[in-house]
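Taken from a larger complex, these chains appear in their original positions, while the remainder are omitted.
As written, the chain order gives the labels A and B, with residue 1 at the start of each chain.
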Amino acid sequence: MKEQSGIGQMISDLKALDTKNMYLKDFFWTWDKTDDEIHAVFKVADILRAMREHNISSKVFDSGLGISVFRDNSTRTRFSFASACNLLGLAVQDLDEKKSQIAHGETVRETANMVSFMADVIGIRDDMYIGKGHAYQKTVADAVEEGYRDGVLEQRPTIVNLQCDVDHPTQCMADMMSVINYFGGEKNLKGKKVAMTWAYSPSYGKPLSVPQGVIGLFTRFGMDVVLAHPEGYDVMPECEQVALDNAKKYGGSFTKVNTMEEAFKDADIVYPKSWASFAVMQERTKIVETGDQKALADLEQRCLANNAKFKNWTCSEELMKTTKNGKALYLHCLPADITGVSCKEGEVDASVFNRYLTPLYKQASYKPYVIAAMIMLQRFKDPAKTLEALVKRNQQRVVL
Amino acid sequence: MKEQSGIGQMISDLKALDTKNMYLKDFFWTWDKTDDEIHAVFKVADILRAMREHNISSKVFDSGLGISVFRDNSTRTRFSFASACNLLGLAVQDLDEKKSQIAHGETVRETANMVSFMADVIGIRDDMYIGKGHAYQKTVADAVEEGYRDGVLEQRPTIVNLQCDVDHPTQCMADMMSVINYFGGEKNLKGKKVAMTWAYSPSYGKPLSVPQGVIGLFTRFGMDVVLAHPEGYDVMPECEQVALDNAKKYGGSFTKVNTMEEAFKDADIVYPKSWASFAVMQERTKIVETGDQKALADLEQRCLANNAKFKNWTCSEELMKTTKNGKALYLHCLPADITGVSCKEGEVDASVFNRYLTPLYKQASYKPYVIAAMIMLQRFKDPAKTLEALVKRNQQRVVL
């Protein structure tokens, strides 16, 4: 059974990848990582899924905590992190800042150490304010690194970025795994056109991390990535630069266009999604710091009014017909604002969304494995050897 | 030790029961289930308890999630579900709708799939609105069934109804297990009189699922079940029909009377408990949909005033004296409204309640095992074989 599963071959493939610099490090942004490291995440995710499908336990931790910090509401990311931790044997302990003494004036450095005495991983979602999310994650990482070095912590918990203001690596890598599988392998991606486009939603302030993460990651696969958004909805210039550099290095392209129509034309993959503009998010961050509620409400009204000018930016059946053979793969990180379902006018026609339901759900299904793979690569010195030990142990996930 | 425990014999008994239709199905209502299936739940619950008492681990899952959804506050059901999951090796992850993005307009179908990538069971309590609770559970079940069929989910999580608007099967089956044990076996139940009666409580809107579940289940054991309530406090007619049909099929009876006195007279078992009337719950459900707070407050006042007419519907010492030998078994799903303890005037005299404290607590103690049994029967193709494997494995629950 084990040989038929291809697990042995996948572990051999993993051995060929250089992942030693991931050990006891953190996962913030995909563009921090080498190609070997990105591929290792995909490979370990595939191995863990295959093991699960063959009822082989991947419990590498007999005890240990996975700490989650959600500074924004979350369903799928919360459950993905919980699933990943559980798959590896870690118990999830949520750091709910409302139930903590953090309000007493405790520093981030102190809290990070205090919760980490038996923590193997810390998953953080902090995506609300430009210039804040990554900074917070980095502060936590530095604190536990220091705590480990000073002998306060017996192990170095590693950080998994569950979404920050810059990147959303667990989402975008799950997206990419679904794309690779959909098109029958990475080798088939070269030259494929990807339309990462803004879409209208009756809400404001959605994070920029998905479009930024997508253009930063998809350009590494030789694809032609097109970014489209209305005027004023720019993403962070640093992320566009990453995409440009990748295009040059990996032989694809990164271009910006001004209409959804142009982006969708002959696209193989479309990813229409709402986000706030970088400029608005910067303004909002400053207002939040002053605590001026009226200014915040004014900004929201202004933004919603501005959004409303672009209601025609929607993934309609008509637009889908203009994609490659009228059959582009539709991606979304979910939940989507579906016209006539979750809102009056939104990001996508209900009939389009419903046609892609199964691929969309499968797209999401990669996330727990991506997170688990990051944990394994960051916490184990020789992950291939550990995986081999698990296969050899051959413990059942479910007693049959 | 194992032989002395009777576990081997119980597993043999289990093999004689046809449970194959429970596999990968859900547990909504007891009257959906065959007699073999009901008995299999009791049997597996007994086996799991015996294993625990003999320090034999019943951890059948090495990893996996048990998801809980509580749309109403809960202590004992929350802990019963957590205990059951833990006993079998599942980690509990609560879907707290307040902390989720569900408010963003996500559909139930989507959420059900998104949280279930590594879920083996989903326990749901949704008992607040007539016509809603079961419908919600069914929608979740259909969604994960579809997700499993479409290859989105690697396993089919099964639903355990932790209380809906119609039935409360984990409660009523725990009640029945305690009755069976109290009277020394199922064979002694034939002809016993059960008084399921309304009782006064200074609150309104308590679910109907317990009286409905009790008349729907207890009538399967050849008992004479009597339902009593003041005018206007009817339960769902469908549930009364179930009780009538059962009475005919199983050789007992189901009758309705208009006074507590008549119901208690010579009863072997009494279950006096407050509930709202079906008509009120229907009205309330409609008002909640309109969001009319004033109408809701008016309804509450009206109901409380109406309840107050029936303060004499209370399980007093005097009434208890009229039961069989003055010693009927007093049942309650807890928490009870105890006169002079938790309220001025309530469902039961403090002296009655206190006399039955130990049996009441034991009654509750069956619930974790009932839930665990449902999970085992719904998630394992051959539960008897799996239980045998556990006994053979003989892993200690606690290292001694």
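Remarks
Quick note on the criterion: a contact is a pair of C-beta atoms (placed from the backbone, for glycine too) under 8 Å apart; a residue touches a chain by one contact, two chains touch by 3 or more.
Quantities reported herein were computed from a predicted structural model and do not represent experimental measurements.
Of the identical chains making up the complex, 2 are displayed, while the complete assembly in this file numbers 3 copies.
In this text, only the chains that are shown with their structure count from here on.
Put simply, the C-alpha centre of chain A and that of chain B have 40 angstrom between them. Residues 49, 52-53, 57-59, 70, 73-76, 78-80, 82-83, 86-87, 89, 91-92, 203, 334-335, 337-338, 341-343, 358, 361-362, 364-365, 367-368, 395-400 of chain A are the ones that touch chain B when the two sit in their complex. Those residues of chain B whose C-beta lies close enough to touch chain A in the complex are 60-65, 67, 91, 93, 95, 99-107, 110-111, 113-115, 117-118, 120, 147, 150-154, 379-381, 385-386, 389-390, 393.
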